[in-house]
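Here the complex is missing a single protein chain, while all its other protein chains stay put.
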Amino acid sequence: MTIVNYIEEEDASDRVKEVYRDISESRGGAKVNNIWKVLANDPDLLESTWKRLKEVMGPGTLDPLVKELIYIAVSVANGCQYCVHSHSAAAKKKGMTDEMRSELFSIIATASQTNALAEAYQVEVDDHLKI
Amino acid sequence: MTIVNYIEEEDASDRVKEVYRDISESRGGAKVNNIWKVLANDPDLLESTWKRLKEVMGPGTLDPLVKELIYIAVSVANGCQYCVHSHSAAAKKKGMTDEMRSELFSIIATASQTNALAEAYQVEVDDHLKI
Amino acid sequence: MTIVNYIEEEDASDRVKEVYRDISESRGGAKVNNIWKVLANDPDLLESTWKRLKEVMGPGTLDPLVKELIYIAVSVANGCQYCVHSHSAAAKKKGMTDEMRSELFSIIATASQTNALAEAYQVEVDDHLKI
Amino acid sequence: MTIVNYIEEEDASDRVKEVYRDISESRGGAKVNNIWKVLANDPDLLESTWKRLKEVMGPGTLDPLVKELIYIAVSVANGCQYCVHSHSAAAKKKGMTDEMRSELFSIIATASQTNALAEAYQVEVDDHLKI
Amino acid sequence: MTIVNYIEEEDASDRVKEVYRDISESRGGAKVNNIWKVLANDPDLLESTWKRLKEVMGPGTLDPLVKELIYIAVSVANGCQYCVHSHSAAAKKKGMTDEMRSELFSIIATASQTNALAEAYQVEVDDHLKI
Partner (left out) sequence: MTIVNYIEEEDASDRVKEVYRDISESRGGAKVNNIWKVLANDPDLLESTWKRLKEVMGPGTLDPLVKELIYIAVSVANGCQYCVHSHSAAAKKKGMTDEMRSELFSIIATASQTNALAEAYQVEVDDHLKI
């Protein structure tokens, strides 16, 4: 029920194939997920999205698993079913335990609640927090 | 421009004072923030929200700073100005460096982008991700 | 900091004046709020929005105050500061007590939390609920 | 396609069984819905969520049916399919007629429209509404 | 899994039939989509929604295709699966090419990203933009 066709590897242009190869290699030979096969309908979008994602989720100050947890948090808050599934799978591969998932989801739930309360009561930012 | 009055400590009931004391102590003697002074208009809500927040953000498998980063991510995605400010300040106190903040915000930006793309193209969850 | 000018009554066309009069009368002679002065830049939009709002919030099966509470709930969830303020004021005029407001906001908070949890865990609709 | 397994009663710990019993009893012997079977993967979350929901949706100033209508309004605005279904079913049990549902949904639609307009035009809160 | 029944033409009241006829005619004899069959449970809502939609999407300064692209953009941002599908189909009929769709989705993705960044960093509106 996607809006476009999935571009399978055998039907892909060389440019798209190159991105697919990089995605697969970066993930230890994993299958290329549907999101990329869809973005491949627009090679510029595919390339720029993958390039930026690879940089952002790559080595840095934050732990790779922590990065996935943050990604899941945003995806839940934005109501993106696809991204919740794909990044939950990725987090699991990177070591997310059941305890971690429970803590992650509890934080998301509590934050959603206090976000709503701050909005409902129209709480003003404290002067000492304006930094 | 809040919907209710802020309940200052001197005007608070004993029950509310007790929660304020616990909030302040848990945060090394810090001032009680506006959100709590607003929730104090409804002592049940104040107590249940604080109690749950304390549990959720307290010691666990995930690092306290990581928990704050997740909280910020949800608050940004939900567009909660108050919570972005208060939890950014909290994260800073717990050791969030400028590099960490940059990485956090870059992940939020990239996730928001792919969330939108998954929704725009109506990408279906891959069978191998359904776990 | 609005995107357009507010159309004050003295500067309004006859068509806009007529809508202003109806708004004011329907609210016991109250001032016309900013939202209407902004919509007046597009008289068709002003008229169709007011007409529908009047019908929807007018006499029906649900109590007028209950209707305002529902309006506030949607506005909080959508993060609309203007609408939270204007409909909280309207609800107060129609009899919303502090207890009612507390209950309303607690429901909003709890619903936001379970909404987030259903999304995080990707809970499937029970067969017996599909009606 | 949920992220975790559903915990059926026969596989549940005593603590979880106790919550299931309370849920079922509070609802006149009804089946325990999927959301609880999912939260049961994290007994603390299950217990705190159920406890708070029971309080919030229990006897108070607002009518139980009105509380359900508010819950539905938030769930629609947050785009939570699961919660729209489960609370529509609950509201029906508590007496929501077709007329009430029509009025509820019309308010949600109209509020969503004016929320968007206030955001588009960046309407400022009227001074006389700042209370 | 809709909340109500679809009202098929043969079961519709004369008033609903009249709206169905107008919808079909305005779209070159096309089938009446599910959204209208659902709204038909509330003839007032059906009529007012269709009437306004027809005006808004009808001839004006903006090109009909451009109007559809804007509609899709809002629907993606609001996470409305139904509307993404129905308005993508409508846009295609009105001449949306694959290149246009790619550009549309790229703008949506980029806007979602900068929206998130403005929220994360809490950027203040420049004085020279306040007009």
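Labels A, B, C, D and E are assigned to the chains in the order they are written; within every chain, residues are numbered from 1.
The rule is short, and it goes like this: contacts are C-beta pairs under 8 Å (C-beta built on N, C-alpha and C of every residue); 3 or more make two chains touch, one makes a residue touch a chain.
As the structure is a computational prediction, the values presented were derived from the model and not from experiment.
Undergrad: For the chain that does not appear here, which of the shown chains does it touch in the whole complex?
TA: Hidden chain, whole complex, touched shown chains: A, B, C, D, E.
Undergrad: Based on the whole complex, identify which of B:N33, B:T49 or B:S106 touches the chain you can't see.
TA: B:S106
Undergrad: Residues on chain A that touch the omitted chain in the whole complex?
TA: Residues 1, 44, 48, 52, 55, 125, 130 of chain A touch the chain absent from view.
Undergrad: In the full complex, which residues of chain C touch the absent chain?
TA: So the residues of chain C touching the unseen chain are 1, 3-4, 41-42, 44-45, 49, 74, 78-80.
Undergrad: By the contact criterion defined above, which parts of chain D meet the unshown chain? Give residue numbers in ascending order.
TA: 72, 76-77, 79, 81, 84-85, 104-105, 108-117, 119-122
Quick note on the criterion: only the chains that are shown with their structure count from here on.
Undergrad: Trace the shortest sequence of touching chains from chain A to chain E and report its length in steps.
TA: 1
Undergrad: Between B-D, A-D or A-B, which repeats the contact pattern of A-E in over half of its pairs?
TA: A-D
Undergrad: So what's the Cα centroid distance for chain D and chain E, whole Å?
TA: Between these chains, centre-to-centre, one finds 27 Å.
Undergrad: At which residue positions does chain A touch at least two other chains?
TA: Within chain A, the residues that touch at least two other chains are 1, 3-4, 45, 49, 74, 76-81, 84-85, 104-106, 108-110, 112-117, 119-122.
Undergrad: What topology does the chain touch graph have (line, ring, star, complete, other)?
TA: Shape of the chain contacts: complete, all pairs touching.
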